[in-house]
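Up next is chain A:
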Amino acid sequence: MAGLTLQNVVKQYGTHPILHGIDLAVKNGEFVVLVGPSGCGKSTLLRIIAGLEPTTNGQILIGNEDVTGLQPGDRGIAMVFQSYALYPHMTVRKNLSFGLENLSLSKQQIDSKVSEAARMLAIEPLLERHPKQLSGGQRQRVAIGRAIVRDPKIFLFDEPLSNLDAALRVQTRGEISRLHKRLGATMVYVTHDQIEAMTMADRIAVLNGGNLEQFGAPLELFEFPANRFVAGFIGSPQMNFYNGSIRAVEAEKVTVFVDGLGLIQAPVSGASAVVGDKVALGIRPNHFHLLPQASDAHQMVRFRVSYAESVGTETYVYGQIEGNDTATVAHLPDHVPVAAKDVIEFGVEPACFHLFHGESGLSFAKRRADGSIIAPRKK
Partner candidate 1 sequence: AELKLLWYVEDDAQEAIIRSVLDKYTAEHPETTFDLQITPYSGMIQKFQQFAASGIMPDVSLTSSMEPVIRPFLADLNQEIGPDWINDFVKGWADGARFEGKVIAAPLNVSSTGIFYNVDAFKKAGVEIPAQDRSWTWEEFIPKVKEVAEKSGTRYPLVWDVSASRWIVHQFQYGNHMFSEQAPVKVVMDEAKWQKSLDDFIAITKDAMPPGLWSGASSDNPKEIFLGGQAVAYMSGSWQIPALAANANFDWQAGPTPYGTVRSSIYGGDYLVAFNTSPNLKESVEFIKWMTSPKTQAEYAKLLGVIPTNLKADAVDYGNAKASQAVKIMQGELDASPAFAATDQAWPEMQAVWGPIKSAVTQAVAGQITSAQAVAEIKKAADAAVEAAQ
Partner candidate 2 sequence: MTNASSPTRLALVALVLVVFLLPPVWLFLSALKPQAEIFQWPPTLWPANPTLENFVNTISRAKFLLFFKNSAIVSVLSAFLSVTISVMAGYALAKFRFKGDTIFFLLIMSSLMVPLQIIMIPVFLVLRDLGLLETLAGVIIAPAATPTGVFLMRQYIVNIPDSLLEAARLDKTPEWRILWRIVVPLSLPAIGTLLAFNLVWRWNDYLWPFLIITDQDQWTVQLAIANSIGRFGIDWPKLLSMSVLSVLPVLVVFTALQRLMMGGIMAGATKE
């Protein structure tokens, strides 16, 4: 069937470079989520894949066929537009069936596909309305419906759930995942929602300023981010970074000095480490633990609270590690009653530490659980 390969895709608007040579190989049937900061070129990339925007340079392959010059309709792609692009003069039903009528399907087949999609997206009562009579979320669901009633080789979704409420989002997410499983279609999905990205993706591609920063399985990105950007981008709240410098280097352990934390032993390869180099130490907010009792695995830090936000059963605590003025967030899986000026003792596990080169921002290589080494490519 149809994998999707991008080879050195470059895009400029006038002299504005938007994409700087993207290489991406999506396997057939894979679910790839594209994430990146607002304006980094995600929508542009989708539009290029769809053939709506000419590339300035580079090839796009679907399966083994070079489709770079092909018309959008010949690529066998369905797309959900970030801006919906609903036909304003057609009812919801007509919006859904319009694309189907290009195929030689019977009226019944079309009807059943439409009602199926409508049911799945909970827009059955709206079928006879026009887009202007719909709420934002309803419009978005119609836009999704229009893509899924067809049966393309490749789906492109541009933030398809951004206007849905949590429950509906979870449900629709599930439906899309199931659709993906059933059809085995290749999907490229843009989202800003971390949970969406982590739970739906086979692999995640992180885009930043028109460059592909990392492309890998969700947990891989989470646990072995290639560089500081990815580390900061994946995971919410953001990873905390502390400046430090290397004090000692061993084969699989690097000792770093960080204000307030003292000497820290990070379990990373010393291959590229040079004593005296500046580094950034990364600790995820969830890796600050309130320990029932002290433990060997943990290093204790004293934390001065500025303020705390409680979200039901979770608590975000903002403040600094004593002796270090880097703003820090800790994310606790419980409703913890803390107040400003409190000082708490957190345990942190050196095994969870991330270490980045000060200048390039690249991660230090690390040994996976299975013993293999993961080393980020040089930029």
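Per the selection procedure, all candidates are chains of the complex that A comes from, given by their letters.
As a convention for this text, contacts are C-beta pairs under 8 Å (C-beta built on N, C-alpha and C of every residue); 3 or more make two chains touch, one makes a residue touch a chain; residues count from 1.
None of these values were measured; they are calculated from a predicted model.
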item	value
Pick from 1 or 2, the complex member that touches chain A	2
Of all residues in chain A, those that touch candidate 2 in their complex	50, 52, 71-74, 77-79, 81, 83-90, 98-99, 102, 130-134, 136, 139, 146, 150
